[in-house]
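One chain of protein is taken out of this complex; the other chains stay put.
Order as written gives the chain letters A and B; numbering starts at 1 within each chain.
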Amino acid sequence: MTVVDFLRLDLPALLAAILACGLCGLLGSFLVLRRDSLLGDALSHAVLPGIIAGFAITGARAGLPMLLGALAAALLAVFLISLVRRVARLESGAATGAVFTSFFALGLMLIEATGARSVDLDLDCVLFGQLESLVWLEAQGFASLFDPAALASLPRQIFLLAAVSIVVAGLVALLWRPLHLLCFDPDYAAAIGLPARGLELALNLMVAAAAVAAFEAVGSILVVAMLVCPAAAIRLLTDSYRAQVLGGAALGAALGALGYALAGPVPAALGQEFALNAAGVIGTLGGLMVAGAMGLRELRAAFRKPEIISG
Amino acid sequence: MSLGYNTLVVLLGCALLGLACGTVGAFALLRGRALMADAVGHAALPGVVLAAMIVATLGGNPRALPPLLAGALVAGVLGVLAVQALTRGRRIREDAAIAIVLSSFYALGVALLSYVQTMPQAAQAGLGKFILGQAAAMRAEDALWAGGIAAFSVLICLVLFQRLRAACFDPDYARVMGLSVARTDLMLLALIVIVAVAGLQAVGLVLVVALLILPAATARLLTHRLPVLLLVSAFLGALAGALGAAASAFEPEWPTGAAVVLAGAIFFTLALLLAPERGVLPEAWRRTRRRIAATESHFLRAAWEAQEAAGAGPGTAGDRWTPIAALAAARGWSEGHASRLALWLGLRGLLARADGEIHLTPRGAAAARRAVRAHRAVELHLLGLGATDIAGADRLADLVEHGLPAEMATRLLAEPSSLPASPHALGPRS
Partner (left out) sequence: MTAPAPLAITHLTVAYGDKTVLWDITWQATPGLTAIVGPNGAGKSTLLRAALGLIPSIAGDARFFGRKLEEVRNRVGYLPQRASVDWDFPASALDVVCMSRYPRMRWWGRVPKAERDAALGALEQVGLADLADRQIGRLSGGQQQRVFLARALAQDADLYLMDEPFAAVDAATEQAIIAVLRRVVAAGRSVIAVHHDLATVPAYFDHVLLLNGRAVAAGHVKAAFTPDAIARAYGGRLNVLEQAVAEGGLR
């Protein structure tokens, strides 16, 4: 495989996988700590009708309308989940399940009804992720990495992912401590005058933006996997907030890179004929990582001397 | 088009499937396990794909349903076990465990699917249908399988009805009664796995969870009684299943799962908006009516008390007209607000208006007297309790007197027909 091949075929997908998985891994810790992991599941499915509606209204696969539509759908879903919880007095899991499946079903029907399918917004992208379809045909060699004109022709999903990643990382750093307290004890946060509701909204918005940005590149289910698996794996291994949040992001990014490599390039390098779906491999690795972390924790517990808790 | 034998059987099979999902879903929802179906549904994918691969490798027909369902069943059970293993350490909560299992199993399925596509024997044919469901592609034989499994699980539900009810409503009591809740839970989980797997081909693994949640949640909005809840949930599930299958028959391209779930979602939305007791609109309507009634009676009482303060009374010789401005001052309202209220009450025939003054009609006077009585009954009762001072009693009575049943006012007042004097001075509010 030549350098040009790598730049053209693998680099964009690899970048997208790393960015999407790192971004989701970063936010996943907050969801896991808030015991709200299903929100990722909900939002990554609920954005579908928004994306299709944005597409149908403008008639083009342009970035902004679809992004706005997706964000609107995500916010509407969050609002409806809380409404359903209150009115129907359902526990939050069931309320979440009722709302996001309805949204997703609506999105599937909209794909048929608006003819989006016939263009290029197909179901496979939604269901399996289309990492492999991200290519950078303008790349001519390493020089292209420093050529603005060539860089501008990178798939736009990468720009969207990069922009959202930068904004989210900045916000997480800026709201570092309030988010810690919000996850730990939201009532107390409100009692001492932190804007708990505003923080909650900011967190939901970040997750929605991440789900939207990652959705197109890696598919909805990988968003779910990366929002929960890295964070849960780290959760089993550390008691430090900093290690939890940063570790989640790092593990997510690493899984993205490793999974992508295992799906295509590694079998190819070994002379195999097949290539696996990259999103599928990354997600599977995520599950294995949690299982591994669990084993590691058991092992550690077996070897550590029992700690004496004194009254 | 006419309904062929195949279509009819598929329609019935889907209805039966919806019925089973509605029944099992009701218990799952009450026991807080509904989302387990999401984990089971997604977890089934690698099972289905692996089963197809094995069958194809052995040279069998990879489209035959039973081996695929068996694969789904095995994978679904593994998914449930994985959720339980993850939550055992308490570090990972159930929500995270479900999300982990559903996403990583599904991802494994996707990876396997991409591998199967490189296999020569067309083993992947039709596997995609399991993801979103396509009833149109079902054969009568498939529908019979799904329907049979569904009927079986409904039967189990009926047999276990008492145990399931006990576990859902009062697990502690059930334990005391010697019923093993853990065992009942296990059976419920088994039922969830069975109906979720049975629903795969028709509804698809992504959305099968909705068929367990939506009908049950709709039924919960409509009734509190478990037998009724079960019937409603089962019926709505069957209806959604049949509608989805019908839609799929007319438009074979439509994902059946989406159609089924949308039907369920429409039922749920309607119930959310319109359910007589809990619905959003009836509740808003009741609240508005209460507010209007409260404001009306405040106005009427002010009109009555204005007369009373002047030593007159409706229907007596001293009966006279009261300026709206005086009433507005007594209630602390703006004059515009008071005038609009007077207009409204005039339209209802409770008072007459002229030149910025009002006069209670006989009907209005009767309503005003009732309002005054209720207010003072509450006021005096609160004072008698020593709950509060006079101003506090006045304020509290304003809040709670409305909707006070007539017999309650009678009980609070010693003399059934008397109208006690107000404990406080009447006039403008500070």
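What we mean here is this: a residue touches a chain if its C-beta (ideal position, glycine included) is under 8 Å from a C-beta of that chain, and two chains touch if they have at least 3 such contacts.
What you see is a predicted model, and the numbers here were worked out from it, not measured in a lab.
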Contacting the left-out chain in the complete assembly, out of A:A152, A:L174, A:L201 or A:A269: A:L174
Selected from A:V4, A:L64, A:L145 or A:A191 as touching the chain missing from the view: A:A191
Candidate in contact with the missing chain, chosen from A:R8, A:R35 or A:R156: A:R35
Contacts of chain A with the absent chain, listed as residue ranges: 33, 35, 173-178, 180-181, 183-185, 187-194, 235, 238-241, 243-244, 307, 309-311
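The rule is short, and it goes like this: only the chains that are shown with their structure count from here on.
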Rounded Å distance between chain A and chain B, as computed from the means of their C-alpha atoms: 31
Residues of chain A touching chain B in the complex: 32, 35-38, 40-41, 83-84, 87-91, 93-94, 96-98, 101-102, 104-106, 108-109, 112, 123, 127-129, 221-222, 224-225, 227-229, 231-232, 235-236, 263, 273-277, 279-284, 286-288, 290, 294, 297
Complex interface listing, chain B residues touching chain A: 29, 32, 34-35, 38, 42, 85-86, 89, 91-96, 98-115, 118, 131-132, 206-207, 209-210, 213-214, 217, 220-221, 251, 253-255, 257-262, 264-265, 268, 272, 278-280, 283
